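Missing here: one protein chain of the complex. Every other protein chain is in place.
Moving on to chain A:
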Amino acid sequence: MAALNIQKGASSHSAYDLRDPNAQTIESHTLAVLVENEPGVLARVIGLFSGRGYNIDSLTVAEVDHLGHRSRITIVTRGTPAVIEQIKAQLGRIVPVHDVHDLTVEGPCVERELGLFKVTSKGDKRVEALRIAEIFRASVVDSTLESFVFEITGTPEKLDAFAELMRPLGLSDQARTGVAALARGA
């Protein structure tokens, strides 16, 4: 029977561990999911991700065609190539889903996120915050003598960088919308 003994860790190749993160590289993909705007459709999409153990890094949703009852859900997700393919196939299976686009592989795309950042500080720090905001082309949408709220639009990386610089300058609160994305070109 010794020949039948399984080595420790050998089951990393079992069906249960298909998504072994060490086996393949993890990729980040931006998916655009066009759905029928009916009650519960977002719950179906989110339920699919939680039920099957997929990741959601960011998710935005809004109606984009009022007359046609279409909404667009933009999801940034991570996984091995096999998992990303499976996510797309599973999304396509949901009855009210019209179309699934993988913007990451379908050519160049524009990704934008809007963020609101509150910076509470005085003196030099306040001046420096305003100066950096100018560099980032962030606009001041609220101001008191002790605080600013900056509005900034850009890639998630740009917003991350802005937040990072604002942190020592008194960043006290932030709100971000998640990514909206469109393919470039006609």
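Some points to look at:
Quick note on the criterion: contacts are C-beta pairs under 8 Å (C-beta built on N, C-alpha and C of every residue); 3 or more make two chains touch, one makes a residue touch a chain; residues count from 1.
Here, contacts and distances are computed from a predicted model.
Here one chain is missing from view; checked against "DNA-binding transcriptional regulator, LysR family", "Sulfite reductase, dissimilatory-type subunit alpha", "Acetolactate synthase" or "ABC transporter permease", UniProt names that protein "Acetolactate synthase". Of the listed positions A:Ser28, A:Thr60 or A:Gln86, the one in contact with the omitted chain in the full complex is A:Gln86.
Between the chain not shown and the residues A:Ala43, A:Leu67 or A:Ala186, the one that touches is A:Ala43.
On the side of chain A, touch with the chain left out of the figure occurs at residues 1, 4-16, 18, 35-36, 39-40, 43-44, 47, 51, 82, 85-86, 89-90, 92-93, 95-98.
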